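A single protein chain has been removed from this complex, and every other one stays in its place.
Residue numbering begins at 1 within each chain, and the chains themselves are lettered A, B and C in the order written.
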Amino acid sequence: MDVDKKYFSNITTRERAIFEGAISMGALFHQFVGTPVNKDSKESLEKAMEESLNLQPAIEKVEVKIRFDKLEESMTEFDYTSLTGDMLDVKIHTKVDDVAAIIRIEFIEELNYPLMYVEDIND
Amino acid sequence: MDVDKKYFSNITTRERAIFEGAISMGALFHQFVGTPVNKDSKESLEKAMEESLNLQPAIEKVEVKIRFDKLEESMTEFDYTSLTGDMLDVKIHTKVDDVAAIIRIEFIEELNYPLMYVEDIND
Amino acid sequence: MDVDKKYFSNITTRERAIFEGAISMGALFHQFVGTPVNKDSKESLEKAMEESLNLQPAIEKVEVKIRFDKLEESMTEFDYTSLTGDMLDVKIHTKVDDVAAIIRIEFIEELNYPLMYVEDIND
Partner (left out) sequence: MDVDKKYFSNITTRERAIFEGAISMGALFHQFVGTPVNKDSKESLEKAMEESLNLQPAIEKVEVKIRFDKLEESMTEFDYTSLTGDMLDVKIHTKVDDVAAIIRIEFIEELNYPLMYVEDIND
C-alpha cells in the first residue's frame, strides 16, 4: 500500500511536517507526565523520551530537557517528584521531503501553561 | 498576551487546525492506552476520553469508539484487558476561524498499525 | 490453572488484599495523571477511573474524588489543566476471602506528596 498517496494526498508537505511533529509532541507529553523523577534519574528519562519518540514517522531528532528549576520547585519529602508539563522543554524536528519543521513545547509563565507551537518551518 | 499573534503567526489557519488536532490525537492515544477495559466499562472510558480531549485548544468535538471486536480478541482470563491502539476508532474535529478539520485514527490491518491522518479538511 | 495456588500460596490472605489494592492504586495514578481536566469534565473522568480500576483482581469498589481546590489552583489561561497527584483523593476497596482492605491516596501538605497507605484492614 502507498500510505502517503492513500492517506496523505489531501494535505501539503508543509502540513504533513507539522502534523507528524504535533502528534509526537502530544504523545511525548501524555506518555511521560507522571513519571517519578529527580536529578539523578533525569538524564535516563530524557534519553528514553528522545529515543522512543524518534521512532515515529517523519521524526528526525528529539531534544528533551527536563528543567531542573521546575523539578526542584515541586520536590517532595521523598526526594523525587512526578514529571509535569511545566518541566518540559522539548524540540521535535520533523522532515517530510524538503520541508523541515521544529515543534516546541515550553512552559509560558504568563499563561501558566506548557505551550506547544511550531518554532520553525522552512520550505 | 496575544498568544495567536506571538506564537502562531508563522503558520496558516489550515495548518493550525491540523496542528491542534494532531496534538490532541497523540495525547489521547498515549494518555489512555493501557487503561483496564471490558465491555461494561467501555462506555464510561469513551466518554472520559471525549470530554477530556475536548478541553484542548481548537477542539470542537471528539468521537471515540472502542472497537468491541478488537477488545474481545485480546480478552484475558480475568474478564478485562488493557486498551491498545488497535481498538481505537476516533475522530477529533477542530475549528480555527473558518477552517474545519477532522483528524482520524483507525487501525489499518495491512500495516498492523493504528494510523493517524487528516480525514477531512475544508477551507 | 489454579492461579491462586500456583502464584499466591506464599502470602497470606491479608497480604493479598493489600497487594491487589496497591497495584490498582499505582495503576490509577500513573494511568490518569496528565489527563486534561476542568470542573466540567471532572465527573466523567472520576467515573472512568472508578469503572476501569474496578475491573482488576480483588477490587470491590473504587471511589475517586478529584479535589476541586487543587484543580482550581493549577488552572491555566485555557480553562483546563492536567490531572496531578495532589488532586487525587481515592479509596480502593479490596476483598480476598474474609479480608477487606481500603487503600487510600491523599495529598499530605506537610510532605508535599500524595501518600498511598492502607487506611483500613479487617480480618
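Here are a few things to note about the model shown:
Please note the rule applied: a contact is a pair of C-beta atoms (placed from the backbone, for glycine too) under 8 Å apart; a residue touches a chain by one contact, two chains touch by 3 or more.
As the structure is a prediction and not an experimental result, all values here were calculated from the model.
Considering the full assembly, A:N38 is the residue among A:T13, A:N38 or A:S74 that touches the omitted chain. For chain C, the list of residues touching the undisplayed chain reads 1, 3, 7-8, 10-11, 14-15, 18-20, 22-31, 108, 110-111, 115-118, 120-121.
One chain of the complex is left out; on chain B, the residues touching it are 29-30, 33-35, 74-78, 82, 84-85, 110-113.
Interface with the hidden chain, as seen from chain A, comprises residues 3, 27, 31-32, 34-38, 40-41, 44-45, 47-49, 51-57, 77-80.
What we mean here is this: only the chains that are shown with their structure count from here on.
With centres taken as mean Cα positions, chain C sits 25 Å from chain B. Centre-to-centre, using mean CA coordinates, chain A is 17 Å away from chain B.
Shared contact sites, meaning residues of chain C that touch two or more other chains, fall at 34-35, 77-78.
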